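To start, the structure itself, in structure tokens.
Removed: one protein chain of the complex. Kept in place: all other protein chains.
What follows is chain A.
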Amino acid sequence: MDSILPQLLTGLAGASSLFLVASGLTIIFGVTRIVNFSHGSLMMLGAYIGWSILTRLPREPEWFVLGVLATVLATALIGVVLEVVVLRRVYRAPELFQLLATFGVVLVLQDVTLWLWGPVELPLPRGRWLRQFVEIGGSRFPMYDLILILVGPVVLGLLWLLMNRTRWGTLVRAATLDREMVAALGVNQRTLFTAVFALGAGLAGLGGALSLPNSSANLNIDLAIITDAFVVVVVGGLGSLTGAFVASLLIGILQAFGIVLVPKITLVLVFLVMAVVLVFRPNGLLGRPQAEAREATVAAPVIRAAPPELRALGVAALLLAIAAPFIVGEYYLTVLTDACVAILFAVSLHFMMGPGGMASFGHAAWFGIGAYAAGLLMQWIGAPMPVGLLAAPVAAGIVAALFGWFVVRLSGVYLSMLTLAFAQIVWAICFQWVDVTGGDNGLLGLVRPAWAHDARVFYWLALALSVGGALLLRRMLYAPYGYALRAARDSAARARAIGLDVQSLRIVAIVIAGAACGLSGAIFSYGKGSIFPTYITISHSVEALLMVLLGGLQTVAGPIIGALVYTGLADILVRSTDLWRLVLGAVIVLLVVAFPEGIAGAARRLWLRGREA
């Protein structure tokens, strides 16, 4: 047990870095109500900018401090630009579109960073003082880690002073509680929001720069740190600084000990802690129930049956899709098969997110569960494809039922965060349980039966399953169950007052969405012949979100259009430019700014122009 003290200190050092990033995220969320996906990218930029500055300075401690401060200023400045150019334009858009916009920013910043600094990891050459050790309890401990441990509480203290002892801080706290009221009292919201964003970005930059001596500037920082920061912020309670600090300590120490004691399930452990905290304290350790932002509670438009013209268009598109194998070549047939998978993937997410009102950041989990269910059944008992295609939705549905039972009481952002956490757990299991899942190497050799071997036949199968699934889900939405689900979303109080069981309605929605998504995962796997943990990554989940939000939440046709547009766009971009992330991200941001109700929603609005909704 000699390792307890050093391990504890390592954990505390990790907690400090985590806190720097999480505190910025939580402050920004508190005031602007934006879940800033690009916060990790700001930290990444902080690391890269820090590297560029620090490698040009002498390697003495005082220069290090100066360089870090310069980095903080630079990142804060980038934050200001981001806020003014992008976020300011989407404050009035629905929460999820803001999220989408910030994810667009993530993509843009990824390519900008790649373009400026190149793909190679950039370690910081460490000066002598950075290599010094301190003897503690008989073991040598890096001095830099001790400094890091101090930085956390110092920053917390400074932030506390800023928030509680200055007029500006009072305004920020007031805006966190009720921003409309603060605006009504004549406070300039614009400058306040910009300043808050700059502060948050600066903190992320500080975290990035301070992480350099222990790691490096690399392109994976953004998504890796944003997951951890989300966990910390959610566990601590959204908008609570002290909560973020406590949660950072908890998670940091857990990670440090987890790596030693249970290396294989550290990731799972972290997310389990988050799940447990949220079950007992649905608003996080120190969070308070969120006040609804008033302007966001605009009623969703009435869903009416599609106009005949649109139906005709749909039928025409379907006929064209059926005839496609005779028209297009092999390559496009693959793209079209992928599009079929994407349609079911997006439609299933839309089911729980639109009518169900439960946004999922981890929809890829069901996709992966379906895929692995089919793959493992084949590996264990040689189950053929039809069995696999049947087992996938069943397996995903069962897991979704357990998960749904667990999360259904949570509200809004917290539920979304738990979906993200759950997807990360599934990913970790598939990635780390090598004996069963093959880990990174995946499951290979998923064979199609002879009759479906031909790419065209398989395309038709995929088309039939995906369109059939989509139509089935649509049918449910127009049936009493779908209406009841929508009723529970529109007004839970009214729904209960007419005798609806809101929680059961929601759990079933999660199950149906999970099962349909599981099927799409299995189709995809049989199409590719192999299964990898990458099916369950955050970026895959975000793809589903992108499709749904691009198409628009408020129409049933929306996710289908979104899936097609996204698949087409991604295909064209990937083949035509190396900077496809940059272009895709920019397109997303532009779309959100231009069509906050999605493509289908905007088309519907134009269609209905001059008539009453």
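Heads up, the rule we're going with is that a contact is a pair of C-beta atoms (placed from the backbone, for glycine too) under 8 Å apart; a residue touches a chain by one contact, two chains touch by 3 or more; residues count from 1.
Here is the rule we go by: contacts and distances are computed from a predicted model.
**Q** One chain isn't displayed here; going by UniProt, is it "ABC-type antimicrobial peptide transport system ATPase component", "Chemotaxis protein CheA", "RNA polymerase sigma-70 factor, ECF subfamily" or "ABC transporter ATP-binding protein"?
**A** Matching the unshown chain against "ABC-type antimicrobial peptide transport system ATPase component", "Chemotaxis protein CheA", "RNA polymerase sigma-70 factor, ECF subfamily" or "ABC transporter ATP-binding protein" yields "ABC transporter ATP-binding protein".
**Q** Where the complex has a chain not shown, which of A:A484, A:I561 or A:L591 is the residue touching it?
**A** Here the residue in touch with the unshown chain is A:A484.
**Q** Among A:P123, A:P301, A:G314 or A:G439, which residue is in touch with the absent chain?
**A** In the complete complex, the chain left out is touched by residue A:P301.
**Q** Please output the residues of chain A touching the missing chain, sorted low to high.
**A** Counting over the whole complex, chain A touches the hidden chain at residues 299-303, 305, 475-476, 478-484, 486-487, 489-491, 493-502, 505, 554, 612-613.
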